[in-house]
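Only one protein chain is missing; all other protein chains are in place.
Order as written gives the chain letters A and B; numbering starts at 1 within each chain.
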Amino acid sequence: MKLTLKIWRQKNPKAKGNFETYIMDNVSPKMAFLEMLDALNKKLIEEHKDPVAFDNDCREGICGSCGMYINGHPHGPVPAITTCSLSMRYFKEGDTIWVEPWRAKPFPVIKDLIVDRSAFDKIQIAGGFISVNTGAAPEANSILIQKKKSDDAFDSAICIGCGACVAACKNASAMLFVSAKISQFALLPQGRVEARERVRTMVEKMDELGFGNCSNTGACEAECPKEIKLVNIARLYREYYKAF
Amino acid sequence: MSKVLFSSITKKFVMALAGLFLLTFLPLHLIINLMLLKSEPGPFNSAAHFMATFPLIKIMEIVLFGAILIHISWGIYLQIQNWFARPVGYVRYNKSETSFFSRFMIWTGAIILTFLILHWFNFYFIKLGIVKGNPEDFYSVAHSLFKIPAYDIIYLTCFALLGFHLYHAFYSAFQTIGLNHRIWSPVVKLVALVYAIILPAGFAFISVTLWLFR
Partner (left out) sequence: MGKLISKIPDGPLATKWTKYKASVKLVNPANKKKLEIIVIGTGLSGASASSALGELGYSVKTFCYQDSPRRAHSVAAQGGINAAKNYQNDGDSTFRLFYDMIKGGDFRAREANVYRAAEVSNQVIDHFTALGVPFARDYGGTLDTRSFGGVQVSRTFYSKGQTGQQCLLGVYSSLNRQIKKGNVTMYPRREMLDLVLIEGKARGIIARNLLTGEIERHAAHAVVLATGGYGTIYFLSTLAVNSNASAAWKAHKKGAFFANPSFVQIHPTCVPQLNEFQSKLTLMSESLRNDGRVWVPKTKGDSRPANDIPEEERDYFLERRYPAFGNLVPRDVASRAAKERCDAGFGIGETGLAVNLDFRDSIKKQGKEAIENKYGNLFDMYKTITGIDSYEEPMRIYPAGHYTMGGLWVDYELMTTIPGLYAIGESNFSDHGANRLGASSLMQASGDGYFILPNTISNYLADEIRVPKIPTDKPEFAEAEKTVIERLNKFISIKGRKTAASFHKRLGKIMWDYCGMVRNEEGLNKALILIKDLRDEFWRDLNIPGEFAELNQELEKAGRVADYFELAELLVTDALNRKESCGAHFREEYQTPEGEALRNDEEFAYVAVWEYAGEGNPHNLHKEELKFEEVEMKVRSYK
């Protein structure tokens, strides 16, 4: 395949970025999207140009490092996958592909397609934990948990913290991300003990970092590579009102 | 505590409650408006008189205006925050599959507000004595307004937009107050759809009837 890439290039956080156009010949439909970028970078380096910087690590859709806004979709047009799992077979000869970094005030661009997502860590540090010291845990089976609750907690816990929800949201809201962690712990008896404190500190931190507000638009749910559901956000609301 | 009171979620919650309250007012207004279809002005005018003088309604009027004020001011405030949350936008328009009307709430809301102000000039401010006119005969005022084609077109457009606004607002408010349920949420969505069609359609029906058939 022959493809035209329009990629956001930005030298550093302060630089003014712009889109560069690259023509890629011989793209195999068997390549993954990031491998296509690897090929582009190899070409750029061999031409003594600066390669495109992008975050990536596990390349199997679980670490949450990668994230690009591809043709109007976080992680590209295919639902329920990350950028690294996006195959080039979803594109066709002659396509133009626009690649942009996540855009949100709390996610400033560092270089090219790399953004600073430390805001997510800060929210987790604020309260995304259960306070138990090593060695203080009771025997595991002394805490009985309904299977349904445990399974629901798991479905919320699989968030990979990639930031696609924020990137997709027209308001750059982090509610889906925050609600996933709140939900996981709210559903488990271990997490109930400090549920009040947790939801308040995490929401407070989220607001402080400058994320937008939730408009219940659902773009986050549509783009989440792990299919985290909007019911989590409703649960976050409930938990918050309970904590009043 | 103040952090909780002024958090994004509390603002959303208050806005949702205010919105839900406004949702209850509209059917009442529609019922009174239906009296415009009668050929004599008596019932409508006495209903309007009742609304303007009955003490309990007077209290509710204050609550209603409070709700409107909060709904609008928090709406604008949150929207400005939302714009600030993404100072640099995308070049490619977002194509995520979303609740379509939710993208335009601030705009549909703004147009509805404009209409509301116009509406106040035509009726409410007369009652308050700010604008000249006879507060005891809104029947005639309404009838003559609906005879102006331009007014009807504005009126119909605004109610179409109100429908869009209401459709998202209705079920969104339920989500915001924390009510999202596997079985009931789809029902709420359906009710929202019915509400968002019937209410504006009722107002539109009156307008079209008075414009074209009276």
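Structural remarks
Definition applied: a residue touches a chain if its C-beta (ideal position, glycine included) is under 8 Å from a C-beta of that chain, and two chains touch if they have at least 3 such contacts.
A quick note: this is a predicted structure, and the numbers were derived from the prediction, not measured.
Contacts of the undrawn chain with the visible chains, over the full complex, involve A. Listed residues A:M1, A:I81 or A:A243: the one in touch with the omitted chain is A:I81. Across the entire complex, the residue among A:F120, A:F211 or A:Y237 in touch with the chain not shown is A:F120. Where subunit A meets the missing chain, the touching residues are 12, 28, 30-32, 34-36, 38-39, 41-42, 44-46, 48-51, 53, 55-65, 81, 85, 87, 89, 110-111, 114, 116-118, 120-121, 124-126, 128-141, 143-147, 150-151, 153-154, 157-158, 160-161, 184-185, 188, 190-191.
Keep in mind that, in the parts below, only the chains that are shown with their structure count from here on.
For the pair subunit A and subunit B, the distance between C-alpha centroids works out to 36 Å.
Considering their complex, residues 19, 69, 71-74, 77, 98, 100, 103-106, 109, 168, 170-173, 200, 203-204, 206-207, 210-219, 222-223, 230-231, 233-238, 240-241, 243-244 of subunit A touch subunit B.
Interface residues of subunit B, counted against subunit A in their complex, comprise 3-4, 7-9, 11-13, 78, 81-82, 84-99, 102-103, 105, 168, 171-172, 175-180, 182.
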